[in-house]
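Handing you this structure, nothing more for now.
One protein chain omitted, others in place.
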Amino acid sequence: MSSHSTTYVPKNAAAKWLESRLPIIGLVHSSFVAFPVPRNLTYFWTFGAILMVMLVIQLVTGIVLAMHYTPHADHAFTSVEHIMRNVEYGWLLRYMHANGASFFFIAVYIHIFRGLFYGSYKAPREVLWILGVIILLLMMATAFMGYVLPWGQMSFWGATVITNLFSVIPLVGDTIVSFLWGGYSVGNPTLNRFFSLHYLLPFMILGVAMLHVWALHVPGNNNPTGVPIKSGKDAVPFHPYMTVKDTFSIVCFLAVYAWFVFYLPNYLGHADNYVPANPSATPAHIVPEWYFLPFYAILRAVPDALLGVILMFASIAVLAFLPWLDTSRVRSGSYRPVFKVLFWGFVVTCLMLGWLGSRPAEGIYVILSQIFTFLYFAYFLIAMPLLGLLEKPLPLPNSITEAVLGKKAASGSGMPVGAAAEPQSKG
Amino acid sequence: MAETTTAQEPTRRDFLFLATGAVGAVGVAAAAWPFVAQLAPDAQTVAAGAPIEVDLAPIAEGQIVKMFWRGKLIFVRNRTPAEIEAARAVPLDDLKDPEADQARVMEGRENWLVIYGNCTHLGCVPLDFQGQYGGWFCPCHGSVFDTSGRIRQGPAPINLPVPPYRFATDTSIVIGEAA
Partner (left out) sequence: MKKTLIIAGAVAASLVASATFPFGSAQAAGAGVTPPKQEWSFAGPFGTYDRAQLQRGFLVFKTVCASCHGLEKVAFRNLAEPGGPEYSEAQVEAFAAEFIVDGGFDEFGDPRTRPATPADFWPSPFANPQQAASANGGKAPPDLSVMAKARTYERGFPWWITDVFTQYNENGVDYVAAFLKGYVDPPEDFDPALGNYNLYYPGHVVAMPNVLFDGGIEYPRDDQDRPVVPETVEQYAKDVTAFLMWTAEPHLESRKAMGLQVMVFLLVFAGLLYFTKKRIWARVGGETEGHAAG
């Protein structure tokens, strides 16, 4: 992927033969074995690996579920129950897939907030960050279409409400909506195309995730100090140090996931989705999945439908511009006293929006939604540009080693293994 | 020699490049079109979405009948004189989406109200004869509609829309064909 030369030396003739024709082992070696990572990464830096595992779980469970599922309005609900009852371990695969979506989003939100706090979006990682925003968008599209497939009441009405959003686009809105539906309302053609796209998009996520890893391996990992690797002492090779740490973190995460899959499999879902889709009766509360609620709150915060839709899409798009909106020269939030407060305020804002997204759009909830929508955008559009100019950051350490081991260790002799991991000077 | 060619040739070459590029672009666009167009409602769906004829004779005064046209719910209501009067008595200024009852029904057939049956807020199905105006009440977010299907209270932004329809005979209508 990256163009730096590898330290991999083929040990036998077969490996040498392959390496001179397709240097793939060397690529893997330099990306996932010898790759130097800062020695002070916390567990927040393990969520990238967790996300890879979740993506693989979703792909594998999804592919086998598709072998038993029928994407037809008359049979979809029954075929899901068929999986739950008759297919060997079908209940396990389906509950893994349904809860896997939620845990994918839990991991991705932690991953994003980690990036926000430690300034992982700043130069030279802008492209890495933007690829991440694209992955988030693809994940949302995939999750939304996946939730339609069981063809329960919430599937049907969720699809109706969300596809109807596009009708507010001037001039072409109605045409777009009928092209989404393949008819005059949400129906069998809609279900069919959603199934097709739900199968396709995860592979696009996989592709963009590979670009994301590539873009990570050019500048290397950010770290809690935000100070780049300056000498071999600051780094450790990816393997075995991060591989073992990532694996430990993955297993802990899977334990929480398993808790839901085996003991609370329907906790994160809606009871209404066990009622077959019925176009002539609506659920009392049409609520999206929990991971969409903050965006749903922003959508409904303003009375004008078009503005609401624009704001909802803008709330994700604004993330892509963050590298240029944040004017601070200091990367890590650890050395930014005012930023720290605002960051946690932003976390609370997102949680409040999530709560408001679940409430009916009336009375005090609308006013609160407007306030928190304002705060959401104010973080990106007002706080980030101004704070960099006004804030007085704390003194930065000279190196990662100095930050974690004190000045003395930093000036002393180097760590035994760290020297093996030469930091990259260029891509 | 080389210099004379650079003076003369570029325009001809530019045109050639442009023409080649343009023809290629047309080819790409033409090849892409079937992949976009297939998203449109298919012929069978369009055929199934043809206008439907509804016999009004069995619908008694005060009754509401529901049907689907193009997958959307439609209410046909045979209104009582009191319900018509109630709908017409309200001043237009009091309405969120001002529209006279006269504009929502056919002249001379004021008792027949034909409207879409999905709440204009989020598409729920309002309940018949409920709410303080005796029209409809949406259980989802509390929108109240009057006997003309107009929004009177709650979050729905506009009145329940009137689908295109015409009277084929005195006792039957065709939904899907404008009058």
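So that you can tell them apart, the chains are marked A and B in the order they are listed, and the count of residues begins at 1 in each.
Everything below uses one rule, namely that a contact is a pair of C-beta atoms (placed from the backbone, for glycine too) under 8 Å apart; a residue touches a chain by one contact, two chains touch by 3 or more.
All values reported here derive from a predicted model rather than from experimental measurement.
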Of A:Gly100, A:Gly115 or A:Pro224, the one touching the omitted chain in the full complex: A:Pro224
Sole residue of A:Val213, A:Val347, A:Ile371 or A:Leu387 that reaches the chain not shown, by the stated touch rule: A:Val347
Listed residues A:Tyr8, A:Trp91, A:Phe179 or A:Phe377, member touching the removed chain: A:Trp91
Residue, one of A:Met145, A:Leu201 or A:Val287, that touches the chain absent here: A:Val287
On chain A, residues whose C-beta touches the chain left out of the figure: 39-44, 78, 81, 84-85, 91-92, 95, 102, 105-106, 109-110, 113, 153, 224-225, 236, 240-241, 244-245, 247-248, 251-252, 254-256, 258-259, 261-268, 270-272, 274-275, 282-285, 287, 289-291, 293, 332, 334-335, 347, 351-352, 354-355, 357-359, 397, 403-406, 415-418
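Note that only the chains that are shown with their structure count from here on.
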Of chain A, residues touching chain B in the complex: 157, 160-161, 164, 178-187, 189, 193, 279-286, 303, 305, 360-362
Of all residues in chain B, those that touch chain A in their complex: 36, 39-42, 45, 49, 66, 68, 70-73, 117, 119, 122-125, 139-142, 154-155, 157
